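Report on one structure; see the data block that follows.
Certain chains of the assembly are absent from this excerpt, and the rest are unmoved.
Just so it is clear, A and B label the chains in written order, and each chain counts residues from 1 on its own.
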Amino acid sequence: MTAPTTAGTRPRHLLDFADWTPERLTALLDNADTMSQVLDRPVRKVPALQGLTVCTAFFENSTRTRVSFELAARRMSADVVSFAAGASSLNKGESLRDTVEVLTAYKVDAYVVRHPASGAAHLVARYSGKPVINAGDGRRAHPTQALLDAYTIRQEFGSLEGKTVAILGDIRHSRVARSNAELLPKLGARVRLCGPATLLPADLAALPGVTVTTDPREAVRGAHAVMALRLQQERMSGGYLASLAEYADHYQVNARLLREAEPGAIVLHPGPMNRDLEISSDVADGEQSRILRQVENGQAVRMSVLYHLLVGRE
Amino acid sequence: MTAPTTAGTRPRHLLDFADWTPERLTALLDNADTMSQVLDRPVRKVPALQGLTVCTAFFENSTRTRVSFELAARRMSADVVSFAAGASSLNKGESLRDTVEVLTAYKVDAYVVRHPASGAAHLVARYSGKPVINAGDGRRAHPTQALLDAYTIRQEFGSLEGKTVAILGDIRHSRVARSNAELLPKLGARVRLCGPATLLPADLAALPGVTVTTDPREAVRGAHAVMALRLQQERMSGGYLASLAEYADHYQVNARLLREAEPGAIVLHPGPMNRDLEISSDVADGEQSRILRQVENGQAVRMSVLYHLLVGRE
């Protein structure tokens, strides 16, 4: 496992993984185990965040992620206020800073931010002075998704140490790929990023523990986990892809490609899926799939992150 | 009263009334009496569903019905997550099945489903494995509306046994009419369905206890309850109706038509009303009207159904 590079200061935010040591990350995942037990009870509610208010500020639509965070917060008895940009004063030309300062004056205790611009979550952290969880900003980061991926792999194999994770698809535009490439090596895993050359940025290869290839068989060979990314179909018109059929032909995660992986390898997808485009339907629903388990683990991981940032003690 | 046709297995869902025996239906209505007492208290809250999560999944807009279910769930201390299709991943082409599996992985404990397609609630029940309440699917069923109608009639007359209920309007496209035609005879009432020939499907006449007529005076004669259905004004362009004025002239529930009914007959409408189209304003607001009582009873009935499906014991 990578040695911790920073001292023990507790991070106040989860914007990306820059400030997070392997020890803190492991503590987050361990705490998610506890939350997972709460979720298995008949009464899935604890008073941990009673009297605190969590604001989900979504400047980009994602019902799935928003609902996941809202449920996580409510199951710890927080009040939740949902702020969607479409319905907001932003329409009247208000700046992000003014919006955040107003919400903070309402005594919001933490923010969950989704925004189309890379770096927006950092701005919310600066303007609010409150704990911020980045729920996806532009192409940059989606750390709770990477954490739930890590948690799911750890759940399967006991540890990330020495495991190989292949991630296939539109790496260039994917905050999920980027966050996993930052996180998984910190926990001891190797990451192989794979996609068509036009969708494969060179800079990620510079990260420790990360390799990059355009060859899907090479990427998947001996991997313990194989993750297909959602292909945004608008990439076609952006000139990145010649045809979807050709893409599926080369890069689809299907039974044939999966034969290259380690026996017992698991299949991941951040959802929502384009079935039979980036992933074949039989594999998505097959016994190696942990796609619904990922979603389930998202609850435990998000509860753990909220707890850690809002009330966790050393 | 119709004899029970199935044995005592407790239905897991309220999709329509096929699986529901008269005994179970009566138990539902009896339990609604208890809920009604809760609603009359100064503090209208009970801990019955504490720690459980109810998802209202509305793939068709209906603020009124959604709010009714959300309040019912919250008054029993459930957490509620609202999922509206317009704001959802369905926009990204995700299938109903994938959406429901994701919500279920978030540990949703029950679904309230409104959908434009007949049969969608059945699919949600199959995909989720959780209790599902159909809050209106296409033209097929809207069982809680029929239950609150039955409850309102029973509240007035003590029993449905031997009562006659006339339902006037666009029977063809009405899930309310269809659900009432299934439910009320199970509880001992006779149902007369009435509308213009183009809006009167023949198949409903085959149900036990149901008759069909195009003559509103014949339908209403001696009835104990007279229900006007909302006329969707788009029926005009569909070629079903020659003119709204002509429709109102023949089928409007007004003081003149009401004179044919039993003295003491009550007037019902599922709302929202087109005043002075399918119902005259004076009758809607008159002393025979139980239209707001229906709305009020909707709370008690929906609390009863949620309780019955989620925690009710034999």
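Keep in mind that, in the parts below, contacts are C-beta pairs under 8 Å (C-beta built on N, C-alpha and C of every residue); 3 or more make two chains touch, one makes a residue touch a chain.
Just so you know, these numbers come straight off a predicted model, no measurement behind them.
S.K.: Please state how many copies of the single repeated sequence make up the complete complex in this structure file, given that 2 appear here.
M.R.: Copy number for the complete assembly, per this file: 3.
Just so it is clear, only the chains that are shown with their structure count from here on.
S.K.: Please state the rotation angle, between 0 and 180 degrees and to the nearest 5, that superposes the Cα atoms of subunit A on subunit B.
M.R.: 120
S.K.: Starting from the mean Cα coordinates of subunit A and subunit B, work out the distance between those two points in Å.
M.R.: Each chain reduced to its C-alpha mean, subunit A and subunit B end up 41 Å apart.
S.K.: Which residues of subunit B touch subunit A once you look at their complex with the stated criterion?
M.R.: 50-53, 79, 81, 83-84, 87-89, 91-95, 98-99, 101-103, 105-107
S.K.: Enumerate the contact residues on subunit A facing subunit B in the complex.
M.R.: My answer: residues 39, 41-45, 61-64, 67-68, 70-71, 74-75, 271-275, 292-293, 295-296, 298-299.
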